[in-house]
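With one protein chain removed, the remaining protein chains of the complex are shown where they sit.
By written order: A and B. Residues from 1 in each chain.
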Amino acid sequence: MDLTNLESLKYFYPEIILSGTVLLLVILDLVIQNKRVLAPFAALGCLLSLGATLQLYGTSEGWLFHRMVVLDNFSLFFKVVSLLAVLLVIWMSVGCHEIRQIYQGEYYTVLLASTLGMFFMASSTNLLMAYLSLELVSLTSYILTGSLHHNRRSSEAALKYLIYGGVASGSMIYGMSWIFGMTGSLDYAVIREVLHQGEANRLTLFMAFLFILSGFGYKAVFVPFHMWSPDVYEGAPTPITAFLSVGSNAAGVAIMIRFFFPAVSHLGEGGNWDFIPGVEWPHFLLMVSMVTMTLGNLCALGQQNVKRLLAYSGIAHAGYILMGLVVLNNIGLRAMLFYIVVYLIMNLGAFLVVIIVSNATGREDIEAYRGLAWRGAAVPATCMAIFLFSLAGLPPLAGFVGKFFLFAAVIKGEFYFLAVVAIINSVISLYYYALIVKTMFLDFPEPTDQEVAMTPTVFPLLLILAIPTVFFGIYWGPLFHYTNQSLGFFIK
Amino acid sequence: MAIGLTHYLVIGGILFTLGLFIVLTRRNAISILMGVELILNSANINYVAFSHFSSGNVEGQIYAIFVIMLAAAEAAIGLAIVLSIFQIFHTIDVEAAETLKE
Partner (left out) sequence: MDHPIQTDYLRWIVLLPLLGAGINGLLGAILQRQFGKRAISFVACTPVVISFLLSIWAFINLLALDPEKRFLIDSLYTWISLGSLNVTVAFWLDPLSVVMILVITGVGGLIHIYSIGYMQEDEAYWRYFAFLNLFTFAMLLLVTADNLLLMFIGWEGVGFCSYALIGFWYRDHVNTRAGNKAFIVNRVGDVGFLLGIFLIYWSLDKAGHGTVTFREIETFVPLIKDLEIWGIGVVTLATLFLFIGAMGKSAQIPLHVWLPDAMQGPTPVSALIHAATMVTAGVYMIARLNFLYSLAPSTLTVIATVGALTAFLSATIGLVQNDIKRVLAYSTVSQLGYMFLAMGAGAYSAGIFHLVTHAFFKACLFLSAGSVIQAMHHEQDMQKMGGLRWRLPYTHLTYLVAGIALAGIPPFAGFFSKDEILWKSFSHGLIFQWALGFAAAGLTAFYIFRQIFLVFYGSPRADPHTQSLVHESPQIMVLPLLILAFLSLIGGSLGVPEVLGGSNRIEHWFEPVFGSPGGHENAPVAMEILLMALSVGIGLFGITLAYLIYLRKTLVADTFSSLAAGVPYRLLFQKYYVDELYQFTFVRGTLFFSRVGAWIDQYIIDFIVDGSAKTTTFISWVNGLFDNYVVDWIVNKIADSTFGAGDKFRKIQTGNINSYLYVVLGAVVLAIIVKLRYSG
């Protein structure tokens, strides 16, 4: 299926609805005085888009808009993931003090525009679309990060993010230009055909990939393209940090899978992908994966700011997720997708508790969590323990199952050293996660510590995130089935 | 000597390196943003050159136009952020904005 512009529109409802919502939000913001309706409206738009996305399952796969984007289960999966992330973040934002200081209309407009960018990141099959979608997400992310007025940390984070992102995406398109030069096309399918004929210079190819990886890697937070993330995560408003850590991270992984698998690898027998011979790319990714998880975990060890700690933990998790790519087969990819969903749930949950605590105390350091369970916040503290233990990968929580699949894929691919490094890393990570849990439960609050109250909107959200974290640890069958099914790439 | 593809690529490479050099060494935020622009434009030169000499289609030139457009968008956002930095720190030296660190 290779559709022209007009024919494509009927497979494009999720994006159309989302764009419409963005435009309507701009207008509503001008017309309506009561800005409180904007959040529900944005959420409604996302829900409609989600409905439209689910509607597309089972319809035919194929190229849309003259092979610019592709409609397949893989792109639908990431659309669902992005929409879930943005819906949860909108919900979080409603109860967050920080967000109330921001112009509501702009905030939700830009948030939804960012989601739209993620849609394209997962579905683009053309180097131009890849760049445009990545930039759409980047530019909106800079705005969101810097959206706190006259806030030192927020502005500084935005500046760093901007410069870092600018250089990274500039390098990426420079690398892409070399690919274009070698293949004469921007179309992924053509690129693959040409590259597999084996005429391209291996070293040039490697360097082009390296440049491209700087763009993808900075979105998906891989070492050494991770440097922006601790500062940005600390400076951005917490819901935005949560959004960046799951949404833009997932989209980065998506664009990367899309490029390195269907675009430059051949799907061989039994779900194994053959990379272009002569380019030791998997080995490079192996190193990146190990360094990423190790560095993330080591840096998180002595960290006192919980948001920053979660940033480092996010880097470590990016390393775990990358393990699935190293093995170059569908088992690994499936494990990655599974982990992305699980990570989305548990990481958003952890950030939600950070919001609850900072709403009440205005602080983000570990000290603010002292005796949290005994300060009227037993439920958030318990949920936080669930999220953190799940992040650490303890059974019977979802994080364990996710890690299990990743490790299993790596071991099956006979990358034993990587598996050992990953397991040692899990042990190290347990320390700093458990430290927070210990602070919350075993330390007793000082008389000066405030009571931590929850707003009524937060409690259901907390349960919505905590229950799946436990549930998928016990009964992951449907989710596994879903991710397995989402591994359908449209390739011709 | 006929000007060929290589010449353009070398120009592109020099521009990229210069951009990178500026980004790495400059303290002034505006200068750094200009360095980013150089990097983007080095890619543009590559695209246009490849498009003209080797691919035989206009995809590369279209790409360059899109990059120029996006560079403008990025500059707009970048300047807004730099302005906000200036309001808070009263300078646009990136070394002043180093409060977020270990």
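Here is the rule we go by: a residue touches a chain if its C-beta (ideal position, glycine included) is under 8 Å from a C-beta of that chain, and two chains touch if they have at least 3 such contacts.
In this text the structure is predicted, and so the values were computed from the model without any measurement.
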| item | value |
| --- | --- |
| Candidates A:L23, A:M207 or A:A453 - the one touching the absent chain | A:M207 |
| Residue among A:Y11, A:F225, A:F389 or A:Y433 that touches the chain left out of view | A:F225 |
| Chain not shown, touching residues in chain A | 159-160, 163-164, 167-168, 202-203, 206-207, 210-211, 214, 223-225, 227-228, 230-231, 278, 280, 284, 295, 297-303, 428, 475, 477 |
| Those residues of chain B which, in the complete complex, touch the missing chain | 20, 23-27, 32, 94-95, 98-102 |
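As a working rule, only the chains that are shown with their structure count from here on.
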| item | value |
| --- | --- |
| Chain A and chain B, separation of their C-alpha mean positions in angstrom | 26 |
| Residues on chain A engaged by chain B in the complex (per definition of touch) | 127-128, 131-132, 135, 139, 142-143, 146, 150-153, 155-160, 162-163, 166-167, 170-171, 173-174, 176-178, 180-181, 184-186, 230-231, 234-235 |
| Footprint of chain A on chain B - complex, ascending | 9, 12, 16, 19-20, 23, 29, 32-33, 35-36, 39-40, 42-43, 46-47, 49-51, 54-57, 59-60, 62-63, 66-67, 70, 73-74, 77-78, 80-82, 84-85, 87-89, 94, 97-102 |
